[in-house]
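Partial complex: the chains shown occupy the same locations as in the complete assembly.
In order of appearance the chains are A and B, and numbering begins at 1 in each one.
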Amino acid sequence: MSDSRTTLKQLKEKMSEFVREREWEQFHTPKNLSMSIAIEAAELMEHFQWLTVEESKNLPPEALADIGEELADIVIYALSLSNALDLDLSETILAKMDKNTRKYPKDKVRGKSHKYTYYQESKD
Amino acid sequence: MSDSRTTLKQLKEKMSEFVREREWEQFHTPKNLSMSIAIEAAELMEHFQWLTVEESKNLPPEALADIGEELADIVIYALSLSNALDLDLSETILAKMDKNTRKYPKDKVRGKSHKYTYYQESKD
């Protein structure tokens, strides 16, 4: 499995080279890249737009391949934005995960959706 | 730098554990996660909404920290969707990057935006 040996640095460097070779740094500005991520996120959503939540769990193989590509596009632009901002992405992710772990104590939120938790909090 | 040693598998497993401990698999369905990614992408965009493209390249440090967190949220949900779909994310990303490399030959698109390229293609 590629995920077990591929680091974020390897992916970021490959993306950085792709952008540099095309002289696309001028377009890959933070503002534009934030739009790109949102656009690709919408293309991902399009696959689920008319499905029930249940149906979205049982996708035909062709749909799965298309969905994988959309998800890749999102992460590719996220990598490019990390490059543009000179950000250590995995460090940022791990810090955010730690924050979420504290924000949603497992014994308190188990089996309840985030939203439900929010509602509870605002009632307390 | 954490990015040089952190693999996607490590991040995916950490996220998987976070979701499992909270029994949130029932909410983290593909349809819902595609919405989550789009919602976080919009929160990222919000930071750039009223800036010029140039201003977005010179961000104050506090903005940069907030932006990093929003970007982390996007990738965190992307990791969760990879888990839900049982997808090898780096393989999918590398395959898409190869596709993009063929689709946009560097000698043809150098210094031109993607969009310009599309226009050219439709004229040919």
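Everything below uses one rule, namely that contacts are C-beta pairs under 8 Å (C-beta built on N, C-alpha and C of every residue); 3 or more make two chains touch, one makes a residue touch a chain.
Remember, predicted model here, so these are calculated numbers, not experimental data.
J.: Taking the 2 visible copies as a start, how many copies are in the full assembly?
T.: Total copy number for the complex in this file: 4.
The rule we apply is simple: only the chains that are shown with their structure count from here on.
J.: Just curious, how far off is subunit B from subunit A if you go by their C-alpha centres, in Å?
T.: So the centre of subunit A lies 4 Å away from the centre of subunit B.
J.: Any idea which subunit A residues touch subunit B in the complex?
T.: Residue positions touching the partner: 1-9, 11-12, 14-15, 18, 21-24, 26-27, 29-32, 34-35, 37-38, 41-42, 44-45, 47-48, 51-57, 59, 64, 67-69, 71-76, 78, 81-82, 84-85, 87-97, 100-101, 104, 106, 109-111, 113-114.
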